[in-house]
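Only one protein chain is missing; all other protein chains are in place.
In this document, chain identifiers A, B and C correspond to the written order of the chains, with residue numbering beginning at 1 in each.
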């Protein structure tokens, strides 16, 4: 019976890598459905994502690959399957709703395990989709206590990814470290950037002509980390700051879903503070 | 004989402004070719730009308008004519070249009086267009001395606008104050923003997926001030930082020329740290 | 008690229109919240949309306006209220889902009265939102018979607008004439255009680099009529035609919702085969 796997390799660049890896596929008579490579010359790093099909044993293939790539290489041989995701949200439904509708339509290669929020505003909305909803109010709790409750809830589920769909709480380093390269966030972006409270109001006061959104992995703090996808929409002086916020939602939801889709399809490598998206 | 003027009014908002102003036009049997108004409700400010044609005396029209608008209103009654511009540049020709080609094609309602640069790299290029070129090297000069020389040169020309077409020197507050709302600059923009040396390299290291450009009036320092126009282009991990810089040039030149065109046509109001672009 | 109305006027252009109309507002001491005008010089047409607030009788205001505008002018004095809409769909949920999520979030100034489809694929999905769903299969019916059933169903509801959210049936002139300027449609757009069956496949075979979407009023046939909004997304040779179709969905849904929002807010004038969107 034919199998299909995604092979992901990243390592220090060296001569002959493509040859040696493709020889492994050739020797097993595998069919290459899709193949992308990239060498970051500045960093001397090699990246490869190949989809192969054929008759083979996954373990045997893995071992054959390990034998030809550098010792410190990262290798993944992945059988495509629905990844499990947990979504964190607060009160806004646009990014969450976009994911729920795509999920319902079978457009996302994902299984939503739960939606966890720090308010119950979205409970009714989420339940419409028969998705488990949990509310953990932060009232009367320290940041650490609240986060502990959230982490407990997350950890009760099986999951590959945590999606922050406009989750408006700042995460502690403790949280971020617990889920390395597993947390995806979406946040508004401006040219130039505005730091501090109510960036939309600041953007309005500066009269920006463009509003953007950035989807990224969460590393240190909420709004930093390797960028997966970005996009923008034009605005003008007729937009009050609430209109800018509203306009921003359209681009936020599309960019988050696009980034999520890349990650679900194992198309993203993370290294340093950046990504390769094949 | 028919005249055509642009009437620009900005003032605190008040009831009846449109009525009173349009009555002035109506009483003189003027034709309204184009009319745009905007009220910034948050600031309580009224903006109006009207193009009127007909038989009238400009001074008489101005006085009639002054009589109906608030005392602290800004009023301009402008006969369209080619504005005079002085361009400052350094070594890169993309933004400058775009302006020179449009100028030659008669596409810009402007007369280029001079190009002034702090290097002579562009001399040959500018002379091709029969435009006076002046080089003021900063070698061996303090920032203030160099700027004084530049200002002397600028002031020897008649000009309405100073266009910084990738002029890579930081301007002192002294320079900026000397030409209020008269200096237009273009600079790269990133989502998120990168501060410090070589932002393209920083953008590359962060793996941005979009590169932007912002054209703005110069107020305090080089890269701040009311935004006139912005745009972006997509990039990806295959772009080395020099490729990003190169890609950025395309959007920089188009955005600067677009902004310049708005200003030449008196379509831009500046207030606070923002603009209205009609 | 203060009222707020939207005043929409379109007529042949004439001198003094702005003056006469603004005098009506001034005489009643009304506050102008928002005012936009446009003159199509080629056609000699005047368009104006003003939002006024104050103490006044709507009928009295209407009569006062009628007295100063040309006899053949179109005048609407509209009290903002939730418009009622009926949605037609087929099997795809992206455009419909985007509207349902916005509706649920209170983002659309609309009340969805019903979703009518020619397949029952979306029934379960629509019922999640407690919106009435009706399926009228076309099996065994002529186009005319089927459409008659659809029209019967539509006409049993109160509605201001009919939204075709990827309704994949061709409408007869009879249907279109029954709902003038009341039907909004979204359809894919390509540069260049592709006519005939499976345009996505044709676009793929031509190797297009951009996919677009156009939202428009339906006049003669399904894919013509005055354009309300358009947007595009980039694609490349790695997109198979089904990927192009998938990518197209993101832009389709955003553009349809944007156009719908314009129409719900009475921001769109239709004349000839085009629109003014204020």
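Details
We take it that a residue touches a chain if its C-beta (ideal position, glycine included) is under 8 Å from a C-beta of that chain, and two chains touch if they have at least 3 such contacts.
The structure displayed is predicted, hence computed values, not measured ones.
For the chain missing from the display, the contacting residue among C:58, C:170 or C:191 is C:191, taking the whole complex into account. Note that of C:7, C:24, C:208 or C:263, the residue touching the chain absent from this view is C:208. Across C:10, C:147 or C:231, the residue that sits in touch with the chain not pictured is C:231. Although one chain is not drawn, the whole complex shows that of A:25, A:159, A:194 or A:217 it is A:25 that touches it.
Among C:29, C:145 or C:240, only C:240 touches the chain left out of the display. Although one chain is not drawn, its touching partners on chain A can still be listed: residues 15-16, 18-20, 22-23, 25-26, 29-37, 39, 41, 234.
Mapped onto chain C, the interface with the missing chain covers residues 38, 40-42, 189-193, 205-210, 212, 214, 223, 226-227, 229-232, 236-238, 240, 272-277. Considering the complete assembly, chain B touches the hidden chain via residues 92-94, 97-98, 100-102, 104-105, 107, 125, 128-129, 246, 250, 254, 257-258.
What we mean here is this: only the chains that are shown with their structure count from here on.
The mean-CA centres of chain A and chain B are about 40 angstrom from one another, to the nearest whole unit.
Chain A and chain C, compared by their mean Cα positions, are separated by 35 Å.
Of all residues in chain A, none touches 2 or more other chains.
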